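One protein chain omitted, others in place.
Chain nomenclature is as follows: A, B, C, D, E and F, assigned in order of appearance, with residue numbering initiated at 1 for each chain independently.
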Amino acid sequence: MTLRPLGDKVIVEVIDEPQTTASGIVLPDTAKEKSQKGKVIAVGPGKLLDNGQRAALEVNEGDTVMFAKYGGTEVTLDGKELMILSERDIHAIIA
Amino acid sequence: MTLRPLGDKVIVEVIDEPQTTASGIVLPDTAKEKSQKGKVIAVGPGKLLDNGQRAALEVNEGDTVMFAKYGGTEVTLDGKELMILSERDIHAIIA
Amino acid sequence: MTLRPLGDKVIVEVIDEPQTTASGIVLPDTAKEKSQKGKVIAVGPGKLLDNGQRAALEVNEGDTVMFAKYGGTEVTLDGKELMILSERDIHAIIA
Amino acid sequence: MTLRPLGDKVIVEVIDEPQTTASGIVLPDTAKEKSQKGKVIAVGPGKLLDNGQRAALEVNEGDTVMFAKYGGTEVTLDGKELMILSERDIHAIIA
Amino acid sequence: MTLRPLGDKVIVEVIDEPQTTASGIVLPDTAKEKSQKGKVIAVGPGKLLDNGQRAALEVNEGDTVMFAKYGGTEVTLDGKELMILSERDIHAIIA
Amino acid sequence: MTLRPLGDKVIVEVIDEPQTTASGIVLPDTAKEKSQKGKVIAVGPGKLLDNGQRAALEVNEGDTVMFAKYGGTEVTLDGKELMILSERDIHAIIA
Partner (left out) sequence: MTLRPLGDKVIVEVIDEPQTTASGIVLPDTAKEKSQKGKVIAVGPGKLLDNGQRAALEVNEGDTVMFAKYGGTEVTLDGKELMILSERDIHAIIA
């Protein structure tokens, strides 16, 4: 089963990383902050402009990205934790 | 009786799936989360652009889609649970 | 007395239908949900576009339509229960 | 003293009508709903479009109109109860 | 000291009028409603349009105007009570 | 150290004036209202228009201006109390 996003939507698989406190203690899942890092697994055809054309997205499948904390929708698909985001909720590509 | 949506509206028949907890227990209806999956049964002619033309929709009749939790309006027609959504509330096509 | 709507306004005569519970009991008026179905009795000349032209409406006099629960204004005219709606609050034409 | 409205503003003299309950009792002023009916006494030159032109209004002096309950500003001038409304708060012309 | 407003700003000197109740009693200052009437003492060059031009204002220095209750900013200059308003907060010219 | 504002931003050095009550008493700092008067010390290149050009600002370095009470951001630089404002928060030039 695959997802084909619409418009400027981007589907990201969340990357969960171990988090440590300043003093080096690894935090358990319940105390961790939500991850804002993920791998792009599908991108839409781009946002529709007023002139009827589409603006191609800046991110591509396979990019590792940093996204906004409170943007997007969480979905679980085949046991994977996914985020569906508008491109404007993606801050940067991690290279 | 059929529904012909206006503008960028899309009519979706909700697909209710059995939900199981992480440990495999099938949840009863009252504990289930609202489904965000459905089958497109009718699409509008597209959103009116500023230049007076319409932008054809990206989804088509028959597509299975994933839609936003809090977008759209629920209606019941001939015993079927339908959602009327704007296309921007549809996240992705499930292929 | 007739009403001639402005812009993209549409006047709809609400269709009140008997409502039954899942087990077949007809609900009294006080327990009924507000009807979202109506017959179009008048349409405006269309929304004014930025270039000064008007975009003709998609609905016509005589159409039966399904409209948004919380859009529009209720008025009573000559004993009839009417809704004045913007076209964007009309979801679909029932054919 | 006359009022010359600006832009898409319309000045309406409110028409107060006797209101009766379903059983025919005429309501005193304190129990009446606010009237939404009025006679247009002056109209502005029209809304300024982005290209610098003005879009002439659809209502004219002398029209009887039905307007939105919560739009507009009430003013009292020479003992008359007036409403100053934007044209978009006028629903329909009563003909 | 003079004020030269920017953009579509208009500077109005508030006209305080004696207010009487329905039965003819002149209200003291503390019971009066805020005046919505004033004389235009300066106007800006007009709102900047998207194409880079300015749309000249409809009001001129010397006009007596009626303005919105809750728009604008009050300032006191040389002992005079002034309002700085955007033109859209001016309802009508009193002629 | 100098500040070079971006876009339609304007940097203003606040002018604190002694304030007196109606009866002539000079108010101490703690009872004073926030000053809305200042001297422009730097202006940005202008707001970016949709066509990619910039609209030059109406205010210039050295102008004394009156600005909105609740717009802008206060910063302290080299012991001076500065406001960083968008041009739309500047009401008028005091000449």
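Methods note: a residue touches a chain if its C-beta (ideal position, glycine included) is under 8 Å from a C-beta of that chain, and two chains touch if they have at least 3 such contacts.
Keep in mind the model is a prediction, meaning the values are calculated, not measured.
Mapped onto chain F, the interface with the missing chain covers residues 1-7, 9, 11, 42, 45, 48, 50-52, 73, 75, 84. Not every partner is drawn; the one left out touches chain A at residues 36, 47, 49-51, 53, 55, 58-59, 66, 68-69, 87-88, 90-95.
Definition applied: only the chains that are shown with their structure count from here on.
Connectivity note: excluding chain B, the chains that remain group by touching as A | C, D, E, F.
Overlaying chain B on chain E by C-alpha atoms takes a rotation of 155 degrees, rounded in steps of 5. Taking each chain's centre as the average of its CA atoms, chain A and chain C sit 40 Å apart. Here the spacing of chain A and chain B, counted between their Cα centres, is 22 Å.
Residue positions of chain E touching 2 or more other chains: 50-51. Here, these are the chain pairs in contact: A-B, B-C, C-D, D-E, E-F.
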